[in-house]
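Missing here is one protein chain; the remaining ones are kept as they sit in the complex.
Think of it as A, B and C in the order they're written, each chain with its own count starting at 1.
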Amino acid sequence: MAGNSYGTLYKITTFGESHGEALGGIIDGCPSGITLDFEAIETEMARRKPGQSAIVTQRKEPDAVQFLSGIFEGKTTGTPIGFIIPNTNQKSDDYSHIKDNYRPSHADYVYDQKYGFRDYRGGGRSSARETASRVVAGAIAKQMLPEIKINAYVSSVGPIHLDKNYKELDLSLTENNPVRCPDEAAAVKMEEYIREIRKQGDTVGGIVTCVIQNVPVGLGEPVFDKLHAELGKAMLSINAVKGFEYGSGFAGAEMKGSQHNDLYNPDGTTQTNLSGGIQGGISNGMDIYFKVAFKPVATIMQTQDSLNNKGEITPMTGKGRHDPCVVPRAVPIVEAMAAIVLADFYLINKTY
Amino acid sequence: MAGNSYGTLYKITTFGESHGEALGGIIDGCPSGITLDFEAIETEMARRKPGQSAIVTQRKEPDAVQFLSGIFEGKTTGTPIGFIIPNTNQKSDDYSHIKDNYRPSHADYVYDQKYGFRDYRGGGRSSARETASRVVAGAIAKQMLPEIKINAYVSSVGPIHLDKNYKELDLSLTENNPVRCPDEAAAVKMEEYIREIRKQGDTVGGIVTCVIQNVPVGLGEPVFDKLHAELGKAMLSINAVKGFEYGSGFAGAEMKGSQHNDLYNPDGTTQTNLSGGIQGGISNGMDIYFKVAFKPVATIMQTQDSLNNKGEITPMTGKGRHDPCVVPRAVPIVEAMAAIVLADFYLINKTY
Amino acid sequence: MAGNSYGTLYKITTFGESHGEALGGIIDGCPSGITLDFEAIETEMARRKPGQSAIVTQRKEPDAVQFLSGIFEGKTTGTPIGFIIPNTNQKSDDYSHIKDNYRPSHADYVYDQKYGFRDYRGGGRSSARETASRVVAGAIAKQMLPEIKINAYVSSVGPIHLDKNYKELDLSLTENNPVRCPDEAAAVKMEEYIREIRKQGDTVGGIVTCVIQNVPVGLGEPVFDKLHAELGKAMLSINAVKGFEYGSGFAGAEMKGSQHNDLYNPDGTTQTNLSGGIQGGISNGMDIYFKVAFKPVATIMQTQDSLNNKGEITPMTGKGRHDPCVVPRAVPIVEAMAAIVLADFYLINKTY
Partner (left out) sequence: MAGNSYGTLYKITTFGESHGEALGGIIDGCPSGITLDFEAIETEMARRKPGQSAIVTQRKEPDAVQFLSGIFEGKTTGTPIGFIIPNTNQKSDDYSHIKDNYRPSHADYVYDQKYGFRDYRGGGRSSARETASRVVAGAIAKQMLPEIKINAYVSSVGPIHLDKNYKELDLSLTENNPVRCPDEAAAVKMEEYIREIRKQGDTVGGIVTCVIQNVPVGLGEPVFDKLHAELGKAMLSINAVKGFEYGSGFAGAEMKGSQHNDLYNPDGTTQTNLSGGIQGGISNGMDIYFKVAFKPVATIMQTQDSLNNKGEITPMTGKGRHDPCVVPRAVPIVEAMAAIVLADFYLINKTY
């Protein structure tokens, strides 16, 4: 139970280190007969891949997915879909300085403590490079659920918040700028801020908002496997995530019941949607929306104290190619994990 | 995969409806040879049970746990621990008015849609009464991990926030007042507010903060089963929860890397702890702390529109015995779920 | 992962020791809306229960099932079905002689080694009394699959073999005699043999054959979760089972391909059925049939050497109330486990 699988009926298992030969995974449980749109998969990969714009890490990886099984004559066969994503731009030399050093707020120290040693190159398994495999599985999950629309976007970069809710936005504009904020004015400010932060050799956190529309009523299981509990776990499993809220979220904790309750329309929809499209852990057919908070990337291009494996504090300056702010590239990862969660519940719901 | 189990190696499966004959559960995977402190279990149950103070629901339930297996001569045997909690104070008549009616922001509608019909009495399976079984499993998990200290407390009631962090508080004072806020002055204000809200026939949300101390380094699995991802899922699976954040949380999304990074001391501890005791999904030995946001209880003692199963909007006034604010009773539930998550990872960690 | 659950989507988790307060279990994943026939459940319990005839153990247990949840107005609600079976006829004094003694070919020794100590009364958790809970889950699984016919019967008692295959038998006669052999002549010989063996203070093994008819094409998953692999596991998990074979079984290992292949009819059925209704792990619509071998009960009413926990060999004479031959009572258990396996795959198959 080493934690490298997600899902029950639509299950993704991933493998791979940042600087190993390849990443990859196995998607088990994808129904047969789905004609895959490989271009759409590539598009998702391109949204996540490094080097896509001036405000993300400049590591160059084509992130080309090679499918090895489970697809025949362009269609899924119902058997497991194995795939690999070769690592082509491994500059392991960049990382020799961390072989014996634990970078602050990185997983280096706990890996050494837990496993006795670690593949230190680029963070090894703890690198967000692993999420490339999730995007593959998410892209296929999206194709499994063509009617459901999943749209994530950047709603905050550091102190710069988008002060509109998703209903006030045109979500089709998200890809129009490198920040992935569908509001042009806010996007400009965010991009400027990221450039400024990068100049300082610093990094900054941010928030991704995700909206899921056209979800049928009934997805999610009561008690432990509530739809929002799984969405929360899925999001919190993404590197650098510190918080998750859905519907009214933390603001809901300040409200009264008389304000918070969503009154019904005769057709079962609700007039307001503070519930965030989920009641008792089960989708009610209204829009699902949630926010995911990302901390700033730990590797900064400034000198900071680190700890070496002899228990000595030693100054270290960030090397390697890193994102000044992860949220633009996190958008497709959030969508991918949401798609995987929904695909799983969609299959589970068929068993009733 | 109907979602009524939690955990892999320390696994709790629960059953029971609010107004059925009994609730109960099975704890599978508890190691053998633990001498159980039954009084401690009762104490936890008493912290959760209804009718414990003037500011919670007045339903009277002794919540007496009957252990049926897995214990011999006072010690756990390693076999599954089956237990039941009889429901004694079922006033099902209170609920005949919701037989054909869907209360706003309750699970009535989605249950009917998903299952075709429902046990409508007291919310049936969607009632927070189910959490009694979790508290049993959590109380035993706590005894499995005597060195680890888990302390939750109320840090907000509606708009009233405790403006101290956990290090500024004496957590041993939490049980001194019915609100379960360890700061006396804040507790008084919170209690007054709850009384006021109840007078209005209304309800209010709140926040529970949880602190876990003395956690060994190494609990949690990389990638999908990160320690904080499981804590998040566990918390989000509790009724009425809308958000979860750990360490710096949503505030961390506003910070720069140079501010957020936790610099090391030579012994591997860190000078600050914005990480919240977890790096890359794995405990680093520092205190783990997180916040859980609860929405206001949906049942209010005011008249609101509901929907009946003929698609008609009909006014409904709340009946039954309900909490004006759930957070005081949620404190032991949050602790229980945290204990279950830690017990599970504690056992998983033994396999390395 | 302590092994007390079976199934994925139709999942049974059991608890309980032979001489504890009660046995019981939770059935999770049973679809909603099934009108339960409680009499049919009682009938299955009566087929398994002790004291039902002169050739089985004389322990008297009503084996009355109390359902505690998951059923409302006579129908399943889709929520977990919790149930208990109180132990009423606990003669724990019968077992004080084994407190410090390991009976030959019993689980006493390995339990003490694995868990450090054990509930020695009546074998504790290792007693076949646990199978009562399986019969409950199996009886409900049967009702979930009304079209599928599951018929088990005794085909061997010690050296006495029924020399007819299932097609030559009228399976409706199985319940006509206490041995549960549908061939009257063979049943008489078997019963006589069991009586003779019991007079000797001895016990004897036997074989149960099970036939499953009207199975739709497509149940079972390729590779690891083949239908016959799960059936095999389910049967081997029953106390005292030493072997499992389906279709041609061990005899098939002696055959040539030209003899063994089942040629098709135009409608997809096959002319012969050496495959036993399963191809590549997936049901092909033909009858599924398999055999389950049970060893003789280890407790005999003769004096045998045992080992005590000081490492001393000491003579011991069997006490307690035991079956001279388990197969008559094993018939409903075999059917129950088969029903559980089929119910699980039936639900899994809905996800394609």
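Definition applied: contacts are C-beta pairs under 8 Å (C-beta built on N, C-alpha and C of every residue); 3 or more make two chains touch, one makes a residue touch a chain.
This structure is a prediction, so every number in the text was calculated from the model and none was measured.
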Residue in contact with the excluded chain [from B:G3, B:P31 or B:G232]: B:P31
Candidates C:P50, C:P80, C:G206 or C:P332 - the one touching the absent chain: C:G206
Full-complex contact with the absent chain, from C:V56, C:V297 or C:A339: C:V297
Residue among C:P50, C:G232 or C:P328 touching the omitted chain: C:G232
Touching residues (missing chain, whole complex) on chain C: 1-6, 8-9, 14, 102, 104-107, 109-111, 113-115, 125-126, 130, 156, 158-159, 197, 200, 202-207, 217-218, 221-226, 228-230, 232-234, 236-237, 239, 242-250, 252-268, 270, 274-276, 279-284, 291, 293-300, 302, 304-307, 311-313, 348-349, 351-352
Missing-partner contacts on chain B, residue numbers: 1, 8-9, 29, 31-32, 78-79, 222, 347-348, 350-352
Chain not shown, touching residues in chain A: 1-5, 8-9, 11, 13-17, 20-26, 28-29, 32-33, 66, 68-70, 72, 75, 77-82, 84, 114-119, 124-125
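Here is the rule we go by: only the chains that are shown with their structure count from here on.
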By mean Cα position, the chain sitting nearest the middle: B
Remotest chain, chain C as reference, centres from CA atoms: A
Approximate Å spacing (C-alpha centroids) for the pair chain B, chain C: 39
Centre distance in Å when chain A and chain B are each reduced to the mean of their C-alpha atoms: 27
Rounded Å distance between chain A and chain C, as computed from the means of their C-alpha atoms: 46
Sites on chain B at which at least two other chains make contact: 1-5, 8-9, 14, 114-115, 125
